[in-house]
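Only one protein chain is missing from this complex, and each of the others stays in its spot.
For reference, chains read A, B and C in written order, and residue numbers begin at 1 within each chain.
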């Protein structure tokens, strides 16, 4: 095992898989010579050359559109979108084409790739370097969505995603790119898609979250514990299709649910989780499920720490739910 | 009052408002000479000329991007997107620019327009002429979303939308473009945004829906009535910001909620409504809220009547909820 | 603010799309008005090849007209055809080598049939039945066929352009001698994907042939409302992409332009934007009524350049064709169409459960649940699900 942060772990996964499978191609803006603006692809250009680590013109639509063509040919593209906020020029290619290609061709054309992109707030990025658009992809049938919270999961999930037969959006929580440091197994291993992880057991309140907010939930849970409330924290890891069994099992145990995510509340993944829990564990609910989320405003610059659903906002929600 | 179908009612609203306010400009593919592929803008080109009813190049990004510029100048653009399925090339301009312009400029630049576009299934349109993408816009802070179910509302809501200070997505349920015929008041009137309408009172189960599915809900409600279950149907009309008071009042009365929409279930507006009802009327719920929606697949061609949440799928959900 | 008057600004030129445009000097043309071939540009097709191509063009048109009739009779929901564009569509597909791939827009069923898509399969697609390779999930004329190296038709305009560029790029990265040819209309040149596709093709010198079927119209919008440039081939220069215009109603010119472009791509000399000047003799689709926007007389004038008639005149002049052969061909095609249609129309709708397949490689829990709920519901019966 080695100590790695999330950037290093993702880089390690890319290098391993590019060695193992010569169909894997990385492309995007600034991913080549300079190794990405967050240095996630550092060193790959030197090791694999400019035909497998490709600096592209400044066009997300072009990146994803050509990557779809590459995938149809049989390559395994791993495009990087520099910030998730800049994925929208490619939205049409993703939702109209990538997500539907296998289906609309009656299974004749599997079309898979892993779109890596940094998400989330907390780096003083303002409107356009902070957003968390997972719901805008989950709502579209045909895509899988992943968001790791730590280095070891990031590596194992990315390896699983690249080998998965379906298109995957791989969201990297940039706030903890370097802070999420930990033991990362060497060599090849996967963390299966679709499996959540209970990162803290507890009997009183279930917190479902993912990405950088796992740390905020842990922080809030520790403080709640001091007040006698024990939280169980479910780190989803794969946001879609989500691990319904783990979520429901935890809620059946605690009877209380708090969902935490950075994206705006309305029509976010939180609402989906609340609805699923209603459908599958209604009679176990002892309190109304609560969502602690980003507000329904654009992501602000100066006030970002007020906007984000940090521990100071999670804690009161947990305590109120526990007391309900 | 005149008998009009929804196409005529919308056409009437556009004509009235273009006469009243010379800043109103209609633009889009085929909206001019031919009056739109559904003939919604018929006659406007002849009446207002090619500088106010503008056939554009085939580029939704260009249509919305230039319309934003027009709006910044002080015009009131009413762009048409030929099918909602084709709005995604403009998604970046809508979510990154239109939705955020007022906010990011500290209120210096209001930026409003009404984007009209036909939505929904039932016309044998397959993957790309059937979708209902409202959730992908509601999740983005800053947009309003409207979807009328009948001709009179369509006219009044469109007039209200054009006069509203905020950007509005105006979704027109094309399955009932001609079928939704009824009395439409002549001349100027508005149906205020943000107000739902109870289109059928009932004490046992609340059905929240909108657009073409209102008729399916009515059909199911009549059949349920025969079995002794009385549904209250709330036609949202404005999908966002939604009329929470009407929804909650109805659920408090019935204790039971069924949400019906055509879009795929996951991360759809249905989940949001269920969550809001949890948050505001938890103790009144006597059964788990149910969602009857499109499936989480791309929209199919041959099997579209199986895909859509029609009366035959609403009825069992209503009865099960009532019996819960 | 004052009322906007209409005395300035661009207008719809009500000028007709003139056949003369397709005959201008910078346009590659092989067939001369007298039916003979310009030896300087002649692609030198064998007699058998020319005959086969003539038959393919007529077959395309016969099927097309039949599909329109099926729609009028309510037996299928929709059709989008290629009346008048057969030389462009058939000639370009013919130019491809066996290893090359074809990325369609939506009017190119004639190209698909030429490459080997069985006619019955095409009808299966029009019916959206259980035999359709797309499993009845898409509208009519949205076919696919991997076996014959045909991409999947999708409705959003332009998306296939960028994809074909990526496909060809991948082939090049793999050192495979594979060219991708992609079709799109004049309207599609306004799409973002045209820009992205051309730009990436230019930068990476991908072996792609970008074939713009300039048929004068994008539904009701005429070409001069798509762009203020001089034609479409000239747009290549903005991307470092070679551009060529050809007479799209001249089979030989289309073959020549596409063969040159394929050879160029195969040699590693990069992509070519081929603009084929042709004309949509029908409405946009069975949903469209062109009378509302198309100037009188335009269709009549272009009919004089009908690609099938031109090729037939050439064959007749060459002594290769006559009334008996024509009659025999039509009889043969009528029988083929009758038989394929009868076989296709008998097939059932796709099974209900098939709706949940292929969203992912394996259906996850939520799709399994939704499938079970549907199958257990009131409509499941009668759909074979």
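Heads up, the rule we're going with is that a residue touches a chain if its C-beta (ideal position, glycine included) is under 8 Å from a C-beta of that chain, and two chains touch if they have at least 3 such contacts.
Remember, it's a predicted structure, so these values are computed and weren't measured experimentally.
Contact with the chain that does not appear here is found for just one residue of C:78, C:167 or C:204, C:204.
Contact with the undisplayed chain is limited, among C:235, C:264 or C:312, to C:235. Panel shows chain B; residues 25, 51-52, 56-57, 59, 61-62, 65-75, 89, 92-93, 96-97, 100-110, 141-142, 144, 165-166, 194, 241, 244 of it touch the chain omitted from the view. Not every partner is drawn; the one left out touches chain C at residues 1-2, 4, 8-10, 172-175, 190, 192, 194-196, 199, 202-205, 225-230, 234-235, 237-241, 268. Where chain A meets the chain that is not shown, the touching residues are 22-23, 29-30, 32-35, 37, 49-52, 55-59, 61-62, 74, 85-86, 88-89, 124-129, 265-266, 295-298, 300-303, 305-307, 312-313, 315-316.
As a convention for this text, only the chains that are shown with their structure count from here on.
Centroids of chain A and chain B (each the mean of its C-alpha atoms) stand 31 Å apart. The multi-chain contact residues of chain A, meaning those touching 2 or more other chains, are 89, 92, 96, 100, 103-104, 141-142. Shown for chain C are the residues in touch with two or more other chains, namely 137-138, 142, 154, 156, 192, 359, 366.
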